[in-house]
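All protein chains but one are shown at their positions in the complex.
For reference, chains read A and B in written order, and residue numbers begin at 1 within each chain.
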Amino acid sequence: MILFLQSLISGILIGGVYALIGIGLTIIFGVMRVINFAHGDIMMVGMYMTYFLFTLFGIDPFVSVLITIPMMFIFGGIMQKLFINRILGSLPQNQILLTIGLGLIMSNSAMLAFTSDYKILTTSYSSSSYRLAGLSISKPLAISFLITVAITAILYWFLMRTDTGQAIRATAQDREAAQLMGINVKRMSVLAFGIGSAMAGTAGALISPTYYIFPQVGSAFTLKAFVITVLGGMGSIVGATLGGVIIGVVESMGAAYISSDWKDVVVFTIFLLVLLIKPSGLMGTSRT
Amino acid sequence: MNHPGILHNRHGASPLAIIAFIAIVALLIAFPGFVESPYARHIMVLLFLSTIMGESWNIIGGYTGQYSVGHAAYFGAGAYGTLIVMNAAQFDQDKLLELKDLAQDSHLSALLLSAHYLHPWTGVLVGMLAALTLSLIIGSICFRLRGPYFVLASIAVAEIVRISVLNLSDLTQGAEGILISDLPPIIIGGRTITDFSTKVPFYYIGLGLVLLTILVTWLVQNSKLGYFFQAIREDQDAAHSLGISLTFYKNSALAISAVLTSLAGSFYAIYIKFIDPTTVLSLDLSVQIVLISIIGGIGTIYGPVVGALVLVPLSEILRSNYLGESLVNSGLVNPDSAVGNFLTENLSHAHVLIYGILVVLVILFMPEGVLGFIRKIMAKKRLGRS
Partner (left out) sequence: MAILEIKHVSKFFGGLAANSDVSFEINPGMIMGLIGPNGAGKTTLFNCITGYYPPSKGEVIFDGRRMNGLQPDKVCKLGMARTWQKVRPLAKMSVVDNVMVGALCRTNSLKLAREMAMEQVRVVRLEHRSNFLAGGLPIGERKKLEVARVLATQPKLLLLDEVMGGLNPAESEEIIQLILDIRKLGITQMVIEHDMKAIMRISDRIVVLNSGEKLAEGTPDEIVNNPEVVAAYLGSE
């Protein structure tokens, strides 16, 4: 029972960060119909940013989120303008390949600049944990979960309550109709990619106290992000949030009850099953 | 005259093209005779390897339009099949020699030998079979999906294969990988080859495989299969309505592609003599396989050749760190400075960077690949002249 609860709690905590990655991907997909294969690499950029803010300036990783978010937003916006924007109308395969290429450039530039050594960001509380009714809850994971919840709430508010947010959602629902209604679709695309990148970068910042930082860290998270968004339904923010938490729990349960070596196999198997049985995902509307 | 469309060049081989092809093949056959540099031969082997991978992927990706980004699974099947059987066979052989000493009756030992002797090269066949089986399983799952969903599924399955190989360490030696010290002799056309140090055997095996994949592609292109594959690529629903079974032809394309890719894997394994999940089963490898065709030009026989000719030298320049060292050696950069250190140490680790830059440039500026780009320029020139 303790094992079960322990895995459940760790799963939910890490699931919060996964949700952030998934939300980023799903917003980008929703607005532009582009599957961003560089998503994990954008997260990696966020991790290095956090690492250097900490080692060079001594800024706590959870505080540095305040810097990471705007920086990653700008980073993503520029990337959209320079590259993604040019291939919005082309074949999905070409879009995928372009983002794969951008991902390779990011990860290999990181390798050039910082070598492929694993970096560890050790804070005073990195390995400390709260004890609660016989369960141990990792302190950095707990804090990052709270921040995740806050960011997600703000994002929801932004998308639901502000004019810009509604314009983004309208663009996601029907690009052409949105354009006819006078929404600046191009601007929405830049915004969406910026927000998506900011989410990914923040996720990177939040896990950097508990995770190894290295140039190739992204690809595993890119795959995870796909699983999460497909599970939740491509384009659905609620779905991605749910998907993130589910994948977090599945992973941690898989590690506890099967073996940590095989947990990714469990995740990918679920992914394939969802694709085959309900390709629209948990919250997605069925494809026409 | 006002043409509403583009005139289509038929692929039919002109006599000039056939002569050029034969001349190039003859030159390639003669090459090891006058170039003894092991490095030059090594580069040629790498070129062959990339071409084989590219041509193989091209059948499912280029001709049939199904962008599999999980081809490392088939490459790995070939590589692992080959080396696992080779190891087991050598183990068998040692055991049998012991048995032979024990058995007084030489007749019995001969029988034992013939019954138990596992030929070390059967692994290549085992790899092909494994890739074929895998392709049928993957096809039956992934071909229900289209477009980006197919791409994602192909990646997921390949990752499952990689993690399985990593964890089934009794069979695969897990993350440690498989290392073989000596290759068993190989018999080609009555000649037994035991000396592999000159790289010449690899050169000819590679060249042979390149010709094989080109031949297979040519045969596909000039048969019903080629027409159906391309029809599926252009429009699945239209193809379906014209009597083409999507399941059958997509799976056929994948099976052909998978078996050829496994040969590339086997070739890699015996050439490098070491494999592990990171080198032969990773997502990076799958992406590299795709890029060879994309950069050269998909759906054409020579696209992958062009892709290999572009990619291999470029990544080799970075990998061997020729660039960094020559800058340092020429005295332009102080080897002890940070920049010098950077050039000599870091640059060589980032050869994949070139793949990234190339793919971005190709997708943005020549979406039909280098070959398509050249064709377009030539067509424009021709139009300008007439």
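We adopt the following convention: a contact is a pair of C-beta atoms (placed from the backbone, for glycine too) under 8 Å apart; a residue touches a chain by one contact, two chains touch by 3 or more.
Since we're looking at a predicted model, the values are computed, not measured.
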item	value
Touching partners, among the displayed chains, of the absent chain	B
Touch criterion as defined above, residue of B:75, B:228 or B:267 at the omitted chain	B:228
Residue among B:40, B:137, B:168 or B:238 that touches the chain left out of view	B:238
Subunit B residues touching the omitted chain (full complex)	3-8, 10, 222-224, 227-228, 230-231, 233-235, 237-246, 299
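In the analysis below, only the chains that are shown with their structure count from here on.
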item	value
Inter-chain centre distance, subunit A versus subunit B - centres from mean C-alpha coordinates, in Å	33
Residue numbers on subunit A that touch subunit B, as the complex places them	35, 83, 86-87, 90, 92-94, 96-98, 100-106, 108-109, 111-113, 115-116, 219, 223, 226-227, 230, 261-262, 264-265, 268-269, 271-272, 275-276, 279
Footprint of subunit A on subunit B - complex, ascending	65, 67, 69, 141, 144-145, 147-149, 151-153, 155-157, 159-160, 163-164, 166-167, 283-284, 287, 290-291, 294, 342, 345-347, 349-350, 352-353, 355-360, 363-364, 367
